[in-house]
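So the structure is just underneath, and the comments pick up after that.
Here the complex is missing a single protein chain, while all its other protein chains stay put.
Per-chain numbering from 1; labels A and B assigned in written order.
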Amino acid sequence: MEADFGLLLTGFLAATVRISTPLLFAATGEMLNERAGVINLGIEGAMLAGALASAIGAVAYGPWAGVLLAVMAGMAVAGLFSLVAIGAGADQIITGTAVTLAAVGLTGTIYRTAFGPGGPGLTLPTLPAVGIPGLSAIPVLGEALFSQPVLTYLAWVLVPISFWFLFRTWWGLALRAGGESAEAARASGVPVERVQVLATLVGGAMAGLAGATLVLAQVGTFAEKMTAGRGFIAIAIVVLGRRHPVGVLLAALLFGAATALQFVFQAMGLALPYQLFLVLPYALALVALAFAARARFTARRSPLTASRSDASARR
Amino acid sequence: MSPPAGRALFTGFVAVAIGFVVLAAGLSLGGYDPVLSLGALWRGAFGSWYALTSATLVRAVPLIILGLGVALAFRAGVFNIGADGQFYAGAIAAAWIGVRVAAWPSVAAIGAVLIAAVIAGMLWIAIPVLLKIRFGVLEVISTLLLNFVAEAMVSYAVTGPMQETKGIYPQSDAIALVARLPGPQGTRLHAGFLIALFLAVLLWLLFTRTAWGFRLRAVGLGPLAAEVSGRIPTRRVVAMALVWSGALAGLGGGVEISGVTYALFQNLSPGYGFTAIAVALLARLHPLGVILTGLLFGALEAGAQGMQREAGVPAVAVQVTEAVVILVIVLAEALTRRVGVGSWGLGNRRAPAEER
Partner (left out) sequence: MRGADFALAPGEVHALVGENGAGKSTLMHIAYGMVAPDAGSILVDGRAVKLASPRDARALRIGMVHQHFTSIGGLTVGENIALAAGRLDGWTAGVVGQRLLEGIDLDAPVEALPVAQRQRLEILKALATGAKILLLDEPTAVLAPAEVDELFALVRELVQAGGAVALITHKLPEVLAVSDRVTVLRRGMVTLHGATQEQTDQSLAQAMIGDAAAGNKEQATGDRQQTSRSGQQATVRIHNIELHAGELVGVAAVEGNGHRELLRAIAGLGPLPGVQVAGRVAFVPEDRSTEGLIPAMSITENMVLGLGDDPRWARGTRLDWSAARVRTGELLEGFGIVAPGPDVPTGTLSGGNQQKVVLARALERHPTLLVLENPTRGLDARTTGEMHRRLREAANTGVTVIVYSTDLDEVLELAERVLVVWKGEVREGPTGADRRAVGAMMLGVEPRER
C-alpha cells in the first residue's frame, strides 16, 4: 500500500511540475510586463502562436527548431501588441484582446491550410524528460523535480534570473519605476516606452516558450485553440504571486497541482465528469484573484481623498 | 454631419478596408486565390436571397444583441469580454425552459424562454461584478475566465443531464414548438431580428434622452468628475451597466436557441462575444450604428462559411479581419487623442496597472 501511495505522490508531483511549466513561462513573462506597467492580454495569442510555430518547426527540423520558431512567433505577436498599445498608446486591454483574436484566427487558418481541415492530430517529435544525475535518484521528490524536460529546468532557472534582474540591477529598477509612474520615471531619465516594449517582447518570447512546452513537452500535438485560456490564467497567477518571481513560481505550481489532481482521481478510480477538472483551474483562478485583490483592496481610499494622496505627486 | 461623426465614419470605412486588404494579402500568401476567395465571401453573404436572409441576417442577430451589450458596458467605461459566457448561460437556461413549456401558449412560452435567458446572463455576470465590487478584481480577467467555465458547463450539460433523450448526439432535446420564435417560411430568419432592432432603438433613446444615459456616459468619460462634481454613485452605475450588459448577452443566447438552433450544443457561439467587440467599437458605441455594424459582421461571418465551402479557405480566417478592424480603430483613437482632437467615447480608460 505504501509503495502505491509513494508512486501516486511522485506521479502527482511530477505532473504538477510538468503541467505548471507553460504557466510559469507565461506568468514570468507577464510579471515583467506588469512590473513595467503593461498588461498584455495578447499573451494568450502569443502562446497559441508559439504552440503552432513549435509544431511546424518540429515537423520540419526537429523539436529544438520548434522551440526557436516558437520564441520568434511569440515575439512577433508581442511586437504587434507593443506597436499598437505602447507605440501609439492605444488601450491595452482592447489591443490585447484583438491581438489574441487575430492569433486565434491566424493559427486556425495556418493549421488547417498546412495540415488539412479537421485532420487527425499530428504526431510530433517531442522533448523527453532529462534526468539530472544524482538528484533524480532522490525518492519521490527527485523524480518529480529533477526528471523533467529541459524546458522545465529553463523555466525554473528564469525565476532567480528575473529576481536578480528586477531587484539587483538598475535597469530592473528603471523598469519597476516606469510601471509605478511613467511620468516620474521619465523625469529621472528612464526611457519608459523603450523599456516597456522590450519587456513586452521578452514576455512574448516566454509565452512562445510556454506554447512550445505545451506542444512538445506535454501534449505532443497541436489542436486549434489548445491553449484554452492558459494565458489568462497566467495573468491570474501574476496577481496571486504579487508580481514577485517566487510568488509567481508558487502560484504556478498551485495551478499545476489543481490540474494534476485530475490524474490522482483517475488513478484512485473516482469517476467524476472530466468537465469538473476542466473547470478547476479557472475557478481556482477566480478564487485566487479575489483572495489576492482583497488585501490590497482594504486600503481603498475613501471619497474624501479620492483623487490623490498627495497633491505634489501629480501625474 | 458633425465633424466627429464624419471622422468616425471615415475611420470605420478605412478600418474595414484595411481588414479586407490584410485578409486578401494573407490569403494569397497562403496559396489561396484572393479574388476567388473574396468573391466566395461576397456570395456567401449576399449571393442569393437565401444567403441574405438565412445566413447574413440570421448571424447578424446575436451580433447586434451582444454588440449592444458590449457597447453599453463600454459607455460606462468597463469592458465586458465575457459576452460569450453570458450567451452560453442564457442558452442553457433557454434550452432548459424550452422543453418544459410545451403546454403553454406561444407568447408565454417564448417569453419564459427569453426571460430565463436574460436572468441567466445577469446571474453569470453577477459573479465578476461582485468580485469587482467586493474585492476589486479586474472584470476583464474574471469575465474572460468565466467564458471557459461556461463552455465547460455546456459541454457537461449536453453530455449529461441535458442530453437528448435519444442519447446519440451531444445536444439537448429540441425545445417545444410553441417556444420557438416565428419567422418567414423558407428562411431561417426569425422574430429575433425584430427584437434586436427594437433593443437598438430602445437603447438609443435611453442613451440620448434620459438622465440615466447621461450618467452612464459621464461615468465612462470622467469617473472622477462624475463622482466629485456630479455626485454620481460611480460604482453602482458601473455595476448596473455590467449587469445589463450581461442581460443582453444572455438574451442573445436565448434568442439563438429560440430562433435558430432550437437546441443546445457545444460551440453554439463561434466567438460572437469577441466579434461583438468589433461590432461595438466600429459603431463607436452608438446603438443605431450597432445595427449596421452587426449586419456587416453578420455578412462577414456568413460569407466566411461560403468562402470555406467554395474556395476551401478556413472560415476562421475572418477573425483576423475582425481583429484588424478593432486594432485600426483603437489605433486611430489613440493617434487622434495624441493630436488632441478629443475622445471617441471610449472614455478615460486608464491602464489597469494604475488602477491597482
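Just so it is clear, a residue touches a chain if its C-beta (ideal position, glycine included) is under 8 Å from a C-beta of that chain, and two chains touch if they have at least 3 such contacts.
Computed from a predicted structure; not experimentally measured.
*Asks:* Using the document's definition of touch, tell me which of B:Gly85, B:Gly222 or B:Gly289 contacts the absent chain.
*Replies:* B:Gly222
*Asks:* Which listed residue, A:Ala65, A:Leu122, A:Leu173 or A:Leu198, touches the chain dropped from view?
*Replies:* In the full complex, the listed residue that touches the missing chain is A:Leu173.
*Asks:* Over the whole complex, note the residues of chain B touching the chain we left out.
*Replies:* Interface residues of chain B facing the absent chain: 209-212, 214-215, 217-218, 221-222, 224-226, 228-232, 342-343, 345, 347-348.
*Asks:* May I ask you to list the residues on chain A that touch the chain which is not drawn?
*Replies:* 168-170, 173-174, 176-177, 180-181, 183-185, 187-190, 302-307, 309-315
Following the convention adopted for this analysis, only the chains that are shown with their structure count from here on.
*Asks:* Based only on mean CA positions, could you tell me how far chain A sits from chain B in angstrom?
*Replies:* Computed value for the inter-centroid distance: 28 Å.
*Asks:* With touch defined as at the start, can you tell me which chain B residues reach chain A in the complex?
*Replies:* Touch residues, chain B against chain A: 26, 30-32, 79, 81, 127, 131, 134-138, 140-142, 144-149, 152-153, 155-156, 160, 224, 227-228, 271, 274, 277, 281, 312-314, 316-324, 326-327, 330-331, 333-335, 337-338, 346, 349, 351-354, 356.
*Asks:* Applying the document's contact rule, which stretches of chain A touch chain B when the two form their complex?
*Replies:* Listed in rising order, the residues are 34, 37-39, 41, 84, 88-95, 97-99, 101-102, 104-106, 108-110, 112-113, 117, 179, 224, 228-229, 232-233, 235-236, 239, 273, 275-276, 278-279, 282-283, 285-286, 289-291, 293-294, 296-297, 300, 303, 306-307.
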